[in-house]
Structures are given as structure tokens and as C-alpha cells.
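All protein chains but one are shown in place.
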Amino acid sequence: MISQIGFISLFLGLSFSLLIFLFSLLDVNNNLVRIDKKILKLIFFQFCSVIFAFSFLIFAFLVSDFSNETVYNNSHSTKPLFYKITGVWGNHEGSLLLWLLVLTSFVLFFAIKSKNEPKNFRLHTILFHQIITIGFFIFVLKTSSPFNLIFPVPSEGLGLNPILQDPALGIHPPILYVGYVGTSIVFASALSAMINGYVNNEWAKNLKFWTFLSWIFLTGGILLGSIWAYYELGWGGFWFWDPVENISLMPWLSLTALLHCVVTLEKRNILKNWTIILSLITFMLSITGTFLVRSGILNSVHTFANDPTRGIYILIFLFVLIFISFIIFFLFENKNPEIKKEIFLLSKETSVLINNWFIIYFLTVILVGTIYPIFLDVISSEKISVGPPFYNKLILPFLLPFFLFMSIGPSMQWIKTNFKFKIKYIVYLFLTLAASLITVIFLNEKNILLYILFLALFYLAFKSLENFVIKKSNLAQSFSHLGFAMLMISILVNSFSSTEVIKNLNVGESFNLNNEKIFFKNVTTVKKNNYDSIQGLFEITNNKNETIKLKPEIRIYNQPVIATSEAAIKTTFLKDRFITINLIKDENIFNVRYQNKPFMIWIWISTLIIIFGGVFAIFDKTKKNYI
Amino acid sequence: MKLIQLSKNKILYLLIILVIILIPQNNFSDDSLNVNNISKNLRCLICQGQSVYDSNSDFALSMKIFIQEKIEAGLTENEIYDLLIKKYGQWISYDPGYSKTTFLLWFIPLLFFLFGGAIIYFKIYNSKKNFKK
Partner (left out) sequence: MCLQYLIKQKKIIFSLILLVILLISFFIFNKALKNENVYFPKLNDNKDYYIEDFSLPELFTNEKLSIKQLLEKKDFSIVNIWASWCVPCEKENSFLISLSNFDNLQIIGVNYKDRNKNAKSFLNKFGNPFNYNLVDANGTTSIILGAYGVPETFLINKNKKILLKIIGPINNNHLNEINSIIKK
């Protein structure tokens, strides 16, 4: 019963979409000043029908209605309440419904927020956005309906994969999706602005909001995913260059390029075509990501169930969108002529261009690295793996000039920079030199390139710090850049001075790492509602006889039966101590993995600072233009 | 005024000299041959999304012992990769290597970089030229 209502509700949503599309089309060319009220109402109804369907799915999960196929495949009556709810989007069908929900709420949000924009611009944006929405409605209804029925009704569900039963992963998909889907407004708005000849600094003000909004959520989503991978996957890393991670990084990179670009368009009314291209690319990358993940074309830890028909559907949809944007760009490019302005070498404009140059390069590396193996397999049936060594080789050497540019870029002024020598630069240089030198010595990696990397990063950090502590100017930029510099410093320190021991241990044995003694004291077993746990107790004693206790676990879940290893982490401001245990088949010893990970917490903190910068940008009302 | 200017320059020179003196000597603490470092670059064939280092499957555990044996036998890192690629195909290595079929993989991103640089150069150069007229 629940499922039928949910399905009908979704179907209604699709009908509303078609109506909105039709009415917007009719409304575009009449002479009225305001948008037809009907359209706004329909958008609201459309949102309601999706949220209605979504609530029904949640309800089906809550009451464990196993006549619903999605519930049966992903839930279990003994599962804790929280994971019954997060289980809704922990699978392909439910997550697509969530995607639809975000999509429809975004268009509603846009319709409300854009009241002061030109009518035709609003209408066209809604129109293009409905094309996307209709595409997704059909996709959900046709290939991945969350409301399929099973008969006879099973008495018990199959349960949710235990590694997904985690609070961080519970909120990771919604946040990530807001980031991904937010770019759909950017996309629709770009196409609409092109048609209406509205690609100017006024439009940039509007676009900026959506760009930053998506960017904030995308950054947050990636952060949560990394934190989850760090403590749940059990080997203490936070980024693996896994294809699915790359897919979230690609739209993030192009959004980052775009938000620098949008600001330039807003202040100087230049880079029109480039802003459009970036806006279009960003959403294309989101959809490409959806295609690569959902079709099962990739070999990754994260892939969803393979179903080629879904893959083909998204593929066709993706290319339809590409062709639409292609044709519109081709036809309406002349409508938004670039205003000829001189760009000076020493200016913020040049800095933004250089920033975009590097970001697009990083983006290409990741894009090519992700899809090249697929192409090669088809063309020559040769199978290769593209992993960390490839990305390290192509990205690391470029970080040095990138950081150098990034350290000077923000100090440039719009139009033209007049450098005046000030005593305080010397203070900065001294501070930077000292900080870098200390870091390099601390790391015991006396390498000149690393030293220069740190010079650039510390300079950027100090300069950004000055901007918001002393000058209190441009809070968004200085916050994000400070966060970025801190993030890179933390990652560098972390990757150069992490230490680890992997050993097979019996209870009562111990080993040493970094002047600390790690003692395997005992093992206890605990029975919980939905899993059995084997808990080890480790005591870590340092020179001063201070002891830390760590309790890593092996959990054997009952529904479905999967063993996972839960890391025990002791976080301090200087370093994380990370320990996992694993069972070894047929033996009574444990495989113990113990790691010292310096500055781990700073990686998360600095990412949060980056996000805060974005939040500032949203509320920052610009006063000054340089047109 | 001129005096201050001069002293500022002097300070600048001093700083540059300082930077040069303080430049650390180039000696990367050489990474000793290590099972962990090698197994990070190898793909586990049982659980295909993970590296041998990350995985706890039987294959990965045996592979780690195998690598340790080869290190003790005196093989270099690259010799170990080559050996395994010969046995299991290029797929096992996360480094796609340079070959006839992979040169585009390395080349396309670099081409984009050059292309982008050229566009920016001409954009700035042309805008200057336009305004000189």
C-alpha cells in the first residue's frame, strides 16, 4: 500500500514537471512583467509530491515493510532506528529519490530567491532545470523505482552493509548531493543567461550564491567521506585516489575554478565565455560522475549494483545535456560579447587566470586518469590500473609553482597592482623562513623543493592571517586561503612523518614505536543487538610512564554476516594514534596495525576553515566594482 | 629619503642571501625498501578496488610475504613490480607505466597545461597590444 502511494506520488511529480515545462515555454514570450503564478504553484506542488514520496519511503523503512523491494534489500527489523532512516539513501534507488528531492527543492529555492531577476532569465532557468528534473524523474520511475513490490512478502530483510552503518556516512550522501545538485542551478542559469544576453556582472552576483552554496556542501560532503574512510576502512588513510573519490573531486575543482571566475566577472565584467563554459562543465562532471558510479563501469570499492540499462540511460541523458548546451553556446555566444579591457600582468585578473589554469590542469589529470583505462579497454582490450603513482607524478611537480602563485595572487589588486615596499614584508619573510625551516628540520627531510613548498604555504598562511586579523578585509578569501594553506601543510607533514607497524601479535605481547611501548593486554567479546564484537585492549606507554588505552574492535554483524574492523583512534592536537586489529584465519593471533599520524586533526580543522570562508562569501555583500 | 631606500635594498639583499644560506642540503632520507611502500602500489586481485597494502585477503597477505622474500633476495623495487606485472599483467600495478598504449594518458594532461598557458599568455599579450594602439 505504502509503495503504491509512493509510486503514484512520484508519477504526479513527473506530471507537474511536464506542466511546468509547458507553461514556462508559453509564458516566455508574452508581455507580462511577472512570472505566471501558476508556474510557481506547480513548482511547489512538484516539491511536495517528491517530499511526499520520500516520506513514504522513510516510513516503509521505519515500519520494515518488506513487501517493498528496496526495504527488503537494505533493511532489517533489528537495525537501530537511525540506520533504518539513513538506509533510505544507502542504496541506489533511495539515493536517487534523495537526488530528486534535492533537485526539486533547489528549483523551488531558486524561484523564491530570484524574485528580483529579469523575468525571462528566471523562466529559462526554470525551463532548463525542468529538463534535468524530467530526465531524473523518468530515470527513477523507469529503471530504479524505490517502490517495487515483491511477492510473496519476505518475513525478514537482507540488512544494510555494516560499513555503511555509521553516523558520518549517514549524513554524507545528503550533503554531497546538495553539492552535486546545486550545480544543476548553475548549469540552467548559465544556459538561460546566454539566451537572454544576461552574462554580466549582475548575473554574476546571482550565480555567485549558487556556486558558493554548491561548493560549500560539496566540500563538506568530501570532508565527511574522507573522515569516514579514515576511521572506518581500517588502514588509516583519508584519500586513496579511488575512482569514486576522483569523481567527487572533479566537480569540486571546476567549482573552485568557477567561483574565482565568478568573482572576476562580478567585479570586472570580463571572462564571460569562460564563466559560462565552467558553469556548464561543472554540472556535466557531476552527471558524468553519476554515470560512472551508477553504471558499475568502474572498478572501485564504492560501486553500486551493476545494471547496464541504468548506465545506458544516464549516458544518453548526459549526452543530450551536452548537446543542448553545445548548441545553445554555439548559437548565443555572440549575444554576450566580451568587452575589451586591458589585463595587466600584475593584477588580480591575471592571478585568477593562473589559478584557473592550474586547476583545470589538475582536473584534466584526474579526468584522463579516471576514464583512460575504460577507453583503452574498449579500444585495445588492454587492462591497466591508474592509481596513486600516476597522480603523484603528474600533480606533485605542479604544486610548487601553483603554491607560489597562490601565495602572491591574493595580494594583487584588481586592474593593476602597485607594489610599495614595506617593512612588514621583511617581517613576513622572516616568519616564513623560520617556520619553513623548523618544519623541514622537524620532518628531517632536508629537501630544497619541500622547503620552497613550505615557504610558499607559510607565506600564504601568514598573509591571510594578517588580512582578517589586522585588516579585517575580504574575510571569505582570507579564511579559505588560510584554511587551504593549513590543509596543505598538514597533509605534507602528515604524509612525510607518519609511522606505522604491522605485526601479528598474541595477547600479552608488545612492540615499540617512536619511544612508545604498545602492549596487547587482553581480548574481550561483547554481544550487541546487531553484531558480536571482539575487542582488544592495548596500552600505549611513553617515556614518562603515561599510559593511553586503545580498544580496537572486530565486529561481526549478523545481518548480513560481514566482519568489519573498527579502528580505535586517540586524537591529540599533535598526532593521532590509530590502531586496528584483524583476525587471521585458523590462528589465534591477531594482525595488528598501529600508526602514528601527525596533524591528522588539522586536516579536518583546516577543511572546516575553508568551508567557513565559503559561508562568509555567501553573506558578503560586495560594495565595490571595478568595471 | 634616498638613504632609507638604500637601506631597504640592503635588507632585501641580506634576505636573499639568508634564503640561500638557509637552503637545506638536498638529501632526501632515502626510503629503504619497504613492503608497505611497494604493496601500496599494487592492486589486490581478490578485492579489486583495494591495494594489496589495504587488503587483508589471503592473496594480499601472501603477496606481502612474497614481496618481503623478494626484498630479502636482493631485488630492487622496480624488479619486483616487473616480476609481478609479468605474472599478472599490467593491471596489478597502480602505475600504468610508459608504453605505446599509455603515452596519451600522460601526454593529454600536459598538452592541456601547455595549451592553457598559451591562451593566458596571448590573452594578456593581445590585450596589451590592443590598448597600445
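General observations
Going by the order they are written in, the chains are A and B; count residues from 1 in each one.
Here, contacts are C-beta pairs under 8 Å (C-beta built on N, C-alpha and C of every residue); 3 or more make two chains touch, one makes a residue touch a chain.
Computed from a predicted model, the values in this text were never measured in an experiment.
Of the candidate positions A:Leu25, A:Ile112 or A:Ile312, contact with the unshown chain belongs to A:Ile312. In the complete assembly, the contact with the undisplayed chain comes from A:Val378, out of A:Met1, A:Leu32, A:Leu81 or A:Val378.
Listed by residue number, the positions of chain A touching the unshown chain are 291, 295-299, 306, 308, 311-312, 315, 319, 322-323, 326, 330, 333, 374-375, 377-379, 383, 585-586. Residues of chain B in touch with the missing chain: 45-46, 48, 58-59, 61-63, 65-66, 69, 86-89, 91-92.
Methods note: only the chains that are shown with their structure count from here on.
Chain A and chain B have Cα centroids lying 24 Å from one another.
Taken in their complex, chain A has these residues touching chain B: 233-235, 237, 240, 242, 299-303, 340-345, 350, 353-354, 356-357, 360-361, 364-365, 368-369, 372-373, 376, 380, 382-390, 394, 398, 421, 426, 429, 433, 437, 440-441, 444-448, 451, 500, 502, 565, 582, 584-585, 591.
Taken together, the chain B residues at the contact with chain A in this complex read 8, 11-12, 15, 18-19, 22-29, 36, 40-41, 43, 47-51, 53-54, 56, 58, 61, 89-97, 101-102, 104-106, 108-110, 112-113, 116-117, 120, 123-124, 127-128, 130-131.
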